[in-house]
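One protein chain omitted, others in place.
When the chains are written out, they are named A, B and C in that same order, and each has its own residue count from 1.
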Amino acid sequence: MSWNTFGRIFRFTTWGESHGPAIGAVVDGCPPGLTLAEEDIQPFLDARKPGQNKFTTQRNEPDAVRILSGVFEGRTTGTSIGLLIENTDQRSKDYSEIAKSYRPGHADYAYDAKYGLRDYRGGGRSSARETAMRVAAGAVARQVIPEVSILAYVAEIGGDAIDPGNFDADEIARNPFWCPDAAAAKRWEALVDEARKAGSSLGAVVECVATGVPAGWGAPIYAKLDADLAAGMMSINAVKGVEIGDGFGAARLTGEQNADAMSPGEDGPEFAANHAGGIAGGISTGQPVTCRVAFKPTSSILTPVDSITRDGEATQVRTKGRHDPCVGIRGTPVVEAMMALVLADHKLLHRAQCG
Amino acid sequence: MSWNTFGRIFRFTTWGESHGPAIGAVVDGCPPGLTLAEEDIQPFLDARKPGQNKFTTQRNEPDAVRILSGVFEGRTTGTSIGLLIENTDQRSKDYSEIAKSYRPGHADYAYDAKYGLRDYRGGGRSSARETAMRVAAGAVARQVIPEVSILAYVAEIGGDAIDPGNFDADEIARNPFWCPDAAAAKRWEALVDEARKAGSSLGAVVECVATGVPAGWGAPIYAKLDADLAAGMMSINAVKGVEIGDGFGAARLTGEQNADAMSPGEDGPEFAANHAGGIAGGISTGQPVTCRVAFKPTSSILTPVDSITRDGEATQVRTKGRHDPCVGIRGTPVVEAMMALVLADHKLLHRAQCG
Amino acid sequence: MSWNTFGRIFRFTTWGESHGPAIGAVVDGCPPGLTLAEEDIQPFLDARKPGQNKFTTQRNEPDAVRILSGVFEGRTTGTSIGLLIENTDQRSKDYSEIAKSYRPGHADYAYDAKYGLRDYRGGGRSSARETAMRVAAGAVARQVIPEVSILAYVAEIGGDAIDPGNFDADEIARNPFWCPDAAAAKRWEALVDEARKAGSSLGAVVECVATGVPAGWGAPIYAKLDADLAAGMMSINAVKGVEIGDGFGAARLTGEQNADAMSPGEDGPEFAANHAGGIAGGISTGQPVTCRVAFKPTSSILTPVDSITRDGEATQVRTKGRHDPCVGIRGTPVVEAMMALVLADHKLLHRAQCG
Partner (left out) sequence: MSWNTFGRIFRFTTWGESHGPAIGAVVDGCPPGLTLAEEDIQPFLDARKPGQNKFTTQRNEPDAVRILSGVFEGRTTGTSIGLLIENTDQRSKDYSEIAKSYRPGHADYAYDAKYGLRDYRGGGRSSARETAMRVAAGAVARQVIPEVSILAYVAEIGGDAIDPGNFDADEIARNPFWCPDAAAAKRWEALVDEARKAGSSLGAVVECVATGVPAGWGAPIYAKLDADLAAGMMSINAVKGVEIGDGFGAARLTGEQNADAMSPGEDGPEFAANHAGGIAGGISTGQPVTCRVAFKPTSSILTPVDSITRDGEATQVRTKGRHDPCVGIRGTPVVEAMMALVLADHKLLHRAQCG
């Protein structure tokens, strides 16, 4: 979990800038013998791909992934898996404004303060383009945990939440918002379109549920499953909050209300509720592992915002050009990927210690 | 960040069970030449110490820390610092019930599912007693970051929040709740006492603010300052949610509302707001680093809850004996400690790469 | 493998100075359910213990180890294992000379150059006393790899080597040199005694053989089994060289001479030779894993050696007092311990990735 690497046993390292020639990842520690081909990865990248509708950025990237190593005759060999996506739509443009001024809410100033220089083209390394490689690595992780099903969806946009009573998993892929509530999806269409037209942006809450996680994954004290999920989710661009199970809601319950009573089941205990989000003491309980992730609104907006130049002069910044009016939408496949990556790592970590 | 170790450069490893002979920590990677004595650590342990009033557990532990290595003539030597606290009040009692049954909401079942056995005495390793060593290590971390001031306080208990208009930092140490709002503290006295008498429990939200953090700490992509804070906070017992800056609130703002406008300042930019919580792109901006942490209500309650025995039989569990009616209260010094530990690590990490 | 921690899955962290109140270790990542008691560790510490005969230092330490955590009812729980040994014979003495001058060959100058200060009492952290905790941790590691037998012995002292034709494993424990050749042991008695009386010192070569290691442990490219053995052995005080299999001798063979021909065996291949030391491509082959470790002569000698003071003035240093005339002898149990620690880690690492 350092610099550009995530994970302990199953781990991946990413590289690449928004407007460089390519982005890539190295997936390491992958078990041998798993079937893996580009076709196993591409669908997940396609789900995250930009330019698919008017609700996402109009950057046009095929995001075609190539496996350059670690797979032989269709199976993983146990050696490092090199993944690469070429950048094709690094639109040639005039970067002079962004080079000289800091976009508020973006990492421009922080990168400069840290490194003394930055690749300002399209945000460079701080661009959410990096998340494509998380999705690619996440697709490999899924091969490691076939027992687990992962489902993420948008539960709230701009403060407008889904009605849990309307939850329909099949609906998620039917609308451009990964929304499980058809009625909400309809409302969001107007909401997001309005923001888009106004050059404004909206925040979102993404929920993720992993079913099939057996009891026993996770490692106290500092590799708790929930701690790793928190780190993984918080590391996604624009994320500002993470909840496990009831999260902040649990802080408003009494001990009686929050209790997940147990009763004898056929295969381990049955739980009367899942306030805990499937994790106790940092270890999975066999219940679905659930988390909620808060995405801030895209910082790029058309309204001018006060800022400063690299030279410390006052200026105003107004972000023209392509951007997502609500980054949380395209963040949804990324949340799924991080869930897969954390779980794959913990499956192997558990196997290491407990056999 | 694995098993019982946290951090990369400045890191600590803890050991010890609730009812074992002692608990301890090893602090590693500490810069040499810092003044350090037991007196620098003890006050923070005293702040977390149990049994101080009727709102916390009645376990009576002096929590006297000993420095066993790594300090010579009052200064750190750069070698590993061994810290040890003897357990004195491991009350001799009958553990037969807890040995045979799983306490709902506790880690009992999860530990058994993972390891096949568990030290059930007082929760063993899963007990919040471990957090004493975080506080001790955190006190060492503070010596590494003298430029930073850290303040944590309880912002909400049982859904009853402080009024930000009443915020008074001096008030925090004056009441048993680390509450900065005297009026709220008064209300909580009744609230928590009622829960205590009823054998019930309450959740809480703790806020933490670190001022003096210079711009440039934090390391994209997978060692982001906020990702590490999220992991560190989520690893604390009973924590279920973490927010940076506005957190989930940011998901309900528009891009315009969420913008932290910048203007030229004497020493770097001045920010018109701090929705971002002092972190952009995973790197500190020079603004105060802020986070919010959600503690669930203590799982130990007097009301019987359905559960199962180790043999899979139905039972009911009712937690008698000493416990905190609201763990968030004593969690407050622990939140401060984790903030210090994350920041100290990132100060050194930044120095490593950027000089 | 950083600062005071060794290993990836099965790992240990040590702390403590030569003349501090105690030394300790935390063993982490240990599988649960293993039988472990102080009696499983003590014999290995006794083998390394100082003051057992005139050929080792006369410091008198019982080196009685205490297990403070991680074991419950005689079995490991999977949580961190705290080990502690109190220092009892930190002979009160006048350190003024060593405080002001650098002992040539010791780490005195290097520690001061690095840290700006040092605990000079008995060498502080750089003392070989630290290796007691390796031996303790190694005893835990042995419980993890019951399929493996580890045997280390001294193969050479002061340039006088054993005759492989005289090799008798039973002889090793019968003499104070861990020497498998009775004739050599007899010669060494005179050799080492002469050095001791003259206040001089001798180097040694220790060999270590691990049998029972199955094929498949080790992880290319940068966690090769031989790379980890090299690091582990080289980290022992006074070690200056490590060989796997034929080592430097292999550099003098032709490809034909160095070939370990294979033939069908009942349980995997049979090898006609073991020039490779049981490791190919960084992975164990099922043959015995063998290594050789070179210990320099103890730097502490009675003959005055030119040196400098902390203030940069010329001086001469002459090491009075207790020391080992040949540190390689007491290094032998440490070499065994490091072999056990590396193998235990790799067993778990292999299980993590390959199931």
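Keep this in mind: a contact is a pair of C-beta atoms (placed from the backbone, for glycine too) under 8 Å apart; a residue touches a chain by one contact, two chains touch by 3 or more.
Note that the structure is a prediction, hence the values are computed from the model and not measured.
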Wait, the hidden chain, what does it touch out of the ones we have here?
A, B, C
Of the residues A:20, A:176 or A:268, which one touches the chain left out of the display?
A:20
Please pick, from C:63, C:86 or C:226, the residue that touches the omitted chain in the full complex.
C:226
Per the whole complex, from C:110, C:169 or C:183 the residue touching the absent chain is C:110
Contacts of chain A with the absent chain, listed as residue ranges:
2-5, 11, 13-17, 20-24, 26, 28-29, 32-33, 66, 68-70, 72-73, 75, 77-82, 84, 114-119, 124-125
Can you list, in ascending order, the chain C residues touching the missing chain?
1-6, 8, 14, 102, 104-107, 109-111, 113-116, 125-126, 130, 156, 158-159, 195, 200-205, 215-224, 226-235, 237, 240-248, 250-264, 268-269, 272, 275-277, 279-286, 292, 294-301, 303, 305-308, 312-314, 328, 350, 354
What does the interface between chain B and the hidden chain look like in terms of residue numbers?
9, 29-32, 78-79, 220, 348-349, 351-355
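Just so we're on the same page, only the chains that are shown with their structure count from here on.
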Return the distance between the CA-based centres of chain A and chain C, expressed in whole Å.
46
Per the C-alpha means, the centres of chain B and chain C lie apart by a whole-Å value of 39
Which positions in chain C touch two or more other chains at once?
29, 32, 78-79
